[in-house]
Structures are given as structure tokens and as C-alpha cells.
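Worksheet: the structure to be examined is printed underneath.
The complex appears here without one of its protein chains, the remainder shown in place.
Letters A and B mark the chains as written, and numbering starts fresh at 1 in each.
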Amino acid sequence: MKRTQVLVIGAGPAGIAAAIAAAEGGRRVMVLDDNPSAGGQIWRGGTVSGGSRSDDGGGARQRALDRLSRSGATVLSGMRVFDAQVSGVVDAVRETGSHSVVERFAFEQLILATGARERFLPFPGWTLPGVFGAGGLQALVKGGYPVKGKRIVVSGSGPLLLAVAAHLAEDGAVVSTVAEQADMGQMARFAASLWSHPGKLMQGAAYRAKLWKTAYRTGCWVSEALPAANGQGLRAVRLSDGTREWEEACDLLACGFHLVPNTEVASLLGCDFRESYVRVDGAQRTSVEGVYCAGEPTGIAGFDAALVQGEIAGLSCAGRSTEALRKRAQAEQQFQLGLEKAFALRPEIGLLARQETIVCRCEDVALGALQGRLGWTDAKLQTRCGMGPCQGRVCGPAVEHLLGWKPVSVRQPLSPVPIDAFCSNNEDELIKEKV
Amino acid sequence: MSKLIAITINGVRNEVVEGTTIAAALLLAGQACRVSVTGEARTALCGMGICFECRAMVDGVPHRRTCQTVCTPGITVETNP
Partner (left out) sequence: MKQFDILIVGAGIVGCAVARECALAGMHAGVIEGGVPGGGATAAGMGHVVVMDDSPAQLALTGYSRSLWQRENQTLPAAVEYETRGTVWVAADDEEMLEVESKCVAYRGAGIESAILTSRQLAEAEPNLRRGLAGGLLVPGDGVIYPPAAAGYYLSEAGRMGAELMLSRAVKAAEGVVQLANGSTIRAEKIVLAVGTECDLLPALPIEKRKGHLLITDRYPGFLRHQLVELGYLKSAHQSLEDSVAFNIQPRQTGQMLLGSSRQFGSVDPRAESEMMRRMLDRARSYMPGLAQISALRVWTGFRASTKDKLPLIGPAKGLSDDGSLWLAAGFEGLGITNAPGAARLLVDGMLGRTPEIAAEPYLPARLIEGLHV
């Protein structure tokens, strides 16, 4: 068992900021992250050296990582937390080669910086090879998938679409269209709110500059993805603006409908929620003693919010004052509310899926099989929807949007783990491993 | 100069740039990662280890998430064992 004072779960911007603040504040800090390298999604590191650029806004990512390593905090990559029921302890698993290793971590304070994932809403053809999440395609590109010369349509909703489209364009893809389902009026109010966030305006402008060859359409969405005749990828997507429909040729589709918070660990710990987000006070404390939460799980508010919330959480753990940051944090909270309104989903999006459209991809459960069921539990038992390895992380938000069923309570293991994770002797094996 | 390493996908030798994830290598090779329960070809969706669509057998171990696994020299990948 490894012991530390402050354990941070998640090495995205919030987790990195939290770890830096806590470590510089004198605490012994350990960070657990399930990706091969630190950075989370927005600061995702390319695994290929000299390969695709990461979104580092002028080196900010590297500076943060350098500061993190100077701070004395330890980062353990490839570690996925699956249980957090025993007080003061979490269990994590690392998949290496032919077997997995389970490790237990004891802590005095815990900072949850588990980020968010994309919301996927089903539409005909969404399961075809060639259809990716928006952030998903970006992650794959950073993992070494070249998109140079590929024709890509980016669709869905949220500020992530522009960021993804800009990166894909920088990597040599031909991004023909960005289709944002929110209409101009909604967006205009969001744009107006950006005046109080000049940094974000600059970033938005920078993205738009990279996309001068791209058609940016609001009030527009993909209604169907169409397969290529040879079975490799797509030949086109069908776009709609509510009045007319047209086909646009493309190789790949990157689509995502904003983000949903990763709140599973918080839920397992028994933290109080405010709607679907973890409730925190001004010092980022949750309702559970010694447990803090920073970033997207407290409200989808983007990168700057994650940084300031992470810093507040880390300073709180170190017993330092966070007053200087409170105003900034509150401003970011306003941004979150603006985001929600600006990118609210129009009714047509919930009507794209047909009876035969798959909703649960793990178990291939179509929409038709779900309609008429009594609720989530009945659907799980009678159709296996949500009973696959993703544990409802993909179909859950879709089911909530399409059928109105709220997610049921979370249980450990929070993700699939080898049976060995529950057996004896894992600790003995680990004593031999160097920290 | 990016170093190339050799891996095996469904019995066929492939060369990829060192540091490429297995999911990216499968996309490069034009191979789906898995076949769904009703027989659909599937590839990675979320790219961050959540959706499980990128699962494949890696070095004989089934259900490995290939988007979070970096290729190593000699690694073998099977997508429909």
C-alpha cells in the first residue's frame, strides 16, 4: 500500500493545478491518472514524439508539467481507480502487458479531478467505422492516427467542436464543415458573454482563423452517417438545418454533444450532488470530510475554471488562503451557466435515432427495444442496455436524453478490473515493486 | 527522424511510428478493432478508454483497450479471435 498526504485523481488541468498548489504548499502529493501520460483531454500529450501538436496554448501545458515535476508531486500514469469505499483509501488497477496489477493508496486528503467525457447521442450510422467522438478523434490523432488529406465533418454541440476542428485542420485534414446544432441566436448570447472573458474570445478567434476554409454552420446537424461502398469509413454524411437536408462527402465524422462530468468516484464516496454535478463550497470541499473536487465534475465550465478550481483545492489542502482566487472562480462559474444555455440541445437532436438505431453499443440494444420498458432497471434486466463493459457511460447520457431515465446509483468496480483485483496477495506482490 | 517499430495485426506485419497507440495503428491499417454482438465492425469512438469500442486481443489477452495502449516492438494484435 502506498501512503500519501494528498491524493489527486486525474492529471488534467484541474488535477495538475491542484497537485502543484498542494505540493508547493508543503504537502506530499501523489497523482493517479488512467492515460498513458499526464494532461487529461485538453492537454493530452501526443504519444508520438515529433508527431501532432498538442493544444498547449503557447507552451502552457509544458510549463505546467515542468512545474508539476519540480513541485515534488509524484504522478502515476496508467492507473485507473476502481474502488473508493474504505475510508481514506482508494484502489486502482494498472494494465501492463499480459497482466494487471492492483495497488491501494492511503491518503489524508483526496482531490477529485476526474474531468468529463463526451456526450454521444445516437443517430443512424453513428456506429460505423469512420464516426468518432470529437474529442475522441483528436485523442486518436495525438495517439498517432494521421488525418492529413482526410475530409472531415465536425458536428454536434459545444465549444469543443471548434477546438477539435482547428486542430484537425492544423494536422492537415480538410475540415469541410463544422455543424453546431445551437442556432445563431443562442450562440450570439454566448458570444456576448465572452466579452467578460477576453482570453476565451482570443482563443475562439484563433480557432476561427485556422478554419478559414471551413463552413461553420449553426442551427445545423448531422442526421445520418453513410458508409463507403468498400466498408472502410464513410462516403458522406447527411446534414439538416430543419428545413432542408443535403449530403456532404467526407471520410470521417467527428461528433460530440458537449460534455458530461465524470462523477463516479464522487458518487461512490457519497458526495452530495447538485443536479448532475458534485456540490462544492468556495474552497472546493465536497460534503465528505477530506474530499475535494475541482474542474468539470463540479460543472462543465472549461479549461480556465479547471485551473483555478484545481489551484483552490490544492491550496485548501495545504491550509493556504484561497481568497485571491475566489473572484476568478466565480467568474468562471458564470461562464459555465452561459455554456449550458448557449449549447442547449434542440428537440430535433432527440429525434434522430430510429427504432433500429443502436443506443447501447456494448450490447447492441436498439432504441425500439427500450421504448415501452418501465425504466432503467427494467431496461437493464430485459435488454442488457447499460450492462456492458462501459457500464453505461456511453449509453447512459443518451438514454437520459432520449427516454428521460435518470442514471441509477454507482457501484464498485467503477470500471472492469481483473478478478485478481478482489483476491488476496496483491499487496504482497507490490511490496517488491519500487515506489 | 521518427523511429519505426514492427507489430503484428491479425497475423500481418505492420510498421508504425514508435509511440503510436494500438487503436491508431489499427485505423492506419484499415482494420476494425472488434465485431459487436450483432456482427457490426467497430472502431474506437471516445479515444479515452471509456467506450470500450476499441477493444482487441493484445498479446493473447482479450478485451484490452487499444486507445490507451502504446505499441511496443513485436506486439501482436488480433481483432476477431
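Assume a residue touches a chain if its C-beta (ideal position, glycine included) is under 8 Å from a C-beta of that chain, and two chains touch if they have at least 3 such contacts.
Small disclaimer: the values here were computed from a predicted structure and weren't measured.
Within the complete assembly, A:413 is the residue of A:72, A:290 or A:413 that touches the hidden chain. Shown as candidates are A:99, A:341 or A:406; the residue that touches the absent chain is A:99.
Contact between subunit B and the absent chain runs through residues 37, 61-63. Counting over the whole complex, subunit A has residues 83, 85-86, 98-100, 374-375, 377-378, 381-382, 384, 387-389, 391, 411-413, 416-424 touching the chain that is not drawn.
Just so we're on the same page, only the chains that are shown with their structure count from here on.
Subunit A meets subunit B in the complex at residues 34-36, 41, 46-51, 78, 80, 95, 97-99, 117-118, 120, 127, 129-133, 135-141, 143-146, 231-232, 358, 361-364, 388-390, 393-394, 416. Those residues of subunit B whose C-beta lies close enough to touch subunit A in the complex are 2, 16-21, 23-25, 27-28, 30, 32, 36-38, 40-53, 55, 59-61, 63-65, 67-70.
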